[in-house]
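Sending over a structure as structure tokens; questions will come in a sec.
A single protein chain has been omitted; all remaining protein chains appear in their positions.
As written, the chain order gives the labels A and B, with residue 1 at the start of each chain.
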Amino acid sequence: MSDYFCLSDLSFSYKGYGKTEKLPPVLKDLSLRVKEGSRTLILGPPDSGKTTLARIACGLLPRYIEGYLTGKVLLKGEEIPASEPWLLADKLTYTAQNVQEQLLMTTCGDEVAFPLESLAIERQALIERVEESLNSWGLLKYKDVNPQELSGGERKRLLLAVTAAIDAPLWIMDEPFDDLDEQWRQELKKRLLEKKGTVIVFASRYIKEADSLFDNYYLLNDTRLSEESRATAFSKLQALDRGTALNIKMEKFHQNRELRCEQMVIGHERRSTDSTLPFTLKIDRFSLKTGEVVALVGPNGAGKSTFSRVLCGLKRPQQGSITLDGESIAASKRLAQVAYLFQNPDYGIFLSSVEQELGWSLRHSAVHSKQEQIASAAKLFDLNLDENPSMMSYGKRKQLQGAVYYILNRPFVIIDEVDSGITSGDASKMVALLKQRGSAVVVITHDRSFAKQVATRQYKIVDGQIIESEVGQ
Amino acid sequence: MNTNTFIAGRGLLYWFDARAKLLTVLLFSVMVFFPSQVVMLAILMALIFIVAWRAVTFKQALKPLRTLLFILVVMALFIPLNRRDGVALLVIKSYVIITKEGLNQFLTLALRLLIVTYLCTLYIWTTPMADINLSFRWYGLSYKVALTITLAFRFIPFIGETFTMIRDSHSLRSAHGESEGEKFHIKDLVPTVTSALVFALKTIPHLATTLEHRGFGSGLKRSDYKVLEAKGGLFIHFLLSAIILLTTFVLLNSI
Partner (left out) sequence: MNEKTKSKSPALSIALMSILTAVVVVFTIFPRIPTPIHGYINLSDVIITFSAFLFGPWVAAVAGGLGTGIADIIGGFPQWAVFSFLIHGLQGLLIALIARAGLKKGVPGDAKIYMQILGGVVGMVVMTGGYYLVGGFLYGFKPALVEIPLNLLQSGVGVVLGIVVSKGVLKAYPPVRSLAL
């Protein structure tokens, strides 16, 4: 059987804007052959170029993002029409990892209908396909609802409904199991098994649904793609995830400080169209002492970010107050005491080099050794002082966020989803660095085993209550 | 960020087809600017207010009046400067404050303003944005422009939320021991605006490639998921429009 889909000697580098014309290659001489009807899993640690490869395979890159591509992408023996991507609309569907990239419309129905309209599907049939696809992913009730009002998992399902409606023979999916809860992960596995067509899935972590789902396994790492058996692919991935051992010297800068909340009630507008009532979070008692690492866990939408916003002073609670070292502390004062690293590291970027971004953190201080501090922070977080932050990979931007707050040296630090988008090894390192001078660190995570790895205590959000629980539960 | 302007309800205005309604609002607004008696304008305004009251609640129907209140007050304050050469109505210490013509001028302008505002507002309240967009297309607006409008509405809440997060992120970063008071400082404005623009610009290539990936750009004629359906036939709606406009015309030009 000839290859249905083929990547041949693919090499790719992003364009450098500045000193270098070409950034170091993301992919080098990559080849991949996929048979018709097969299911392939391509594993790769964060920042390995998975999304870049996925986009190139679909003809989406380099189109409006500049880069240098050599090699070929072949579908059924012919090169894909990279200059007329609409020709692929009914042949290949790409499901992005970041759902927001692919949402176009203001209602779920319109979203599913858009590609069908492009394909000039006749109206009656179109309406039926929209309803059927939405229904199969449990979204029919949201047909006239704005996708921005849905939860992350529901939006992922919307993308899957669009994919189902188009029903192209080739599916290229980037982290499709992400964000879905158990029930829908099983459902996705079932659909993939039933799919009459070819499927290529990209992932960066172990997915248990992978057992008995895929025919071929590949590992993408350090610009190369290699075929592996299922066992070696996952074990190699895990090794890459762990990273190297840490050796960080602790300093005693922040000591004996405690942040406390008691009998607190926080208003939390839950993002789901099931209930439009604002929902409240109750905290009986929460304490955070310098020097410790505390995990905060709970399902999506439970209120972890809301609680964090209250702690750092961005939001006021409905009832109760927060004390620092026994004394009540106002929201505006908390801003300087409690750091909050948002899940998305891009919110703070506005300067053109790492050096400037780090320097911005020091602009108020009269410290003489600013340059040294900047240089040492960059070194600790593996950053290049001259690089432009908006051109760096996601993992590096996260490290930059860490470095910015490392320099700010606040006594209390909250990190939201530190382990998403970077390896567990790098995430542990970031936590250790932020804790280095005695700060208290709150780690928000989904990964119970990561929580166990880094934290000594844990708080859990269950049914609107924040309670202390055993780490890793 | 709420981009929803539609207020759900029932009644004639909701039944009335979006295309015919649009024409009615436009021509009605134009007619109101031709010379006419204040009394007639007042009657029309009263009728419109009653229609608004029936369509939405009384409190809601007062909202447009509230947004105009200050400007109406300002306009009223300027009455003494209008038409000082008319029949005096209010004289204080032999100084003419208000003339009949001046008052007339104020009332004419004020009523026109109120009528046009209420007409536009009622249109927005009783017609979903998607239908308004489809009406424009029916009148000849190109698919591309209509799509641009739809995409803008899709991104407004997303960018709005992002802007809030960016603003908060900069506040957190800038906060230092001696800072007091509100969390957002004016000196954070440039960084915040820059970050927000960079964020927005980064979404553009993804939006463009997604559009193409979903088939846009081929030049093929697209099918339509949603179409406007005038209940009872479009002719009846345009007939209603003609009746309303004719009645208004007659009223405004009588006496």
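Rule of thumb we're sticking to: a residue touches a chain if its C-beta (ideal position, glycine included) is under 8 Å from a C-beta of that chain, and two chains touch if they have at least 3 such contacts.
Keep in mind that what you see is a predicted model, and the values were worked out from it rather than measured.
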- Message: Can you tell me which of B:39, B:62, B:152 or B:220 touches the chain that was removed from the display?
- Response: B:152
- Query: Residue-wise, where is subunit B in contact with the chain that is not depicted?
  - Reply: 1-3, 5, 63-64, 67, 69-71, 74-75, 77-78, 81-82, 105-106, 109, 112-113, 116-117, 120-121, 123-124, 144, 147-149, 151-156, 158-160, 163, 189-190, 193-194, 196-198, 200-205, 207-209, 211-212, 216-217
- Since one chain has been left out of the picture, which residues of subunit A touch it in the full complex? 15, 17-18, 62-66, 83, 349-352, 388-391
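Everything below uses one rule, namely that only the chains that are shown with their structure count from here on.
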- Please compute the C-alpha centroid of subunit A, do the same for subunit B, then give the distance between them in whole Å. 39
- Note: in the complex, subunit A contacts subunit B through residues 55, 58, 60-61, 63-65, 84-90, 94, 96, 100-107, 109-110, 113-123, 126-127, 130, 146, 148, 309, 312-314, 331-332, 335-336, 339-340, 342, 344, 346-350, 360-361, 364-365, 390, 404, 408
- Which residues of subunit B touch subunit A in their complex? 129-130, 150-151, 153-154, 157-158, 162, 165-166, 168-173, 175-177, 179-183, 191-192, 194-195, 198-199, 202-218, 220-227
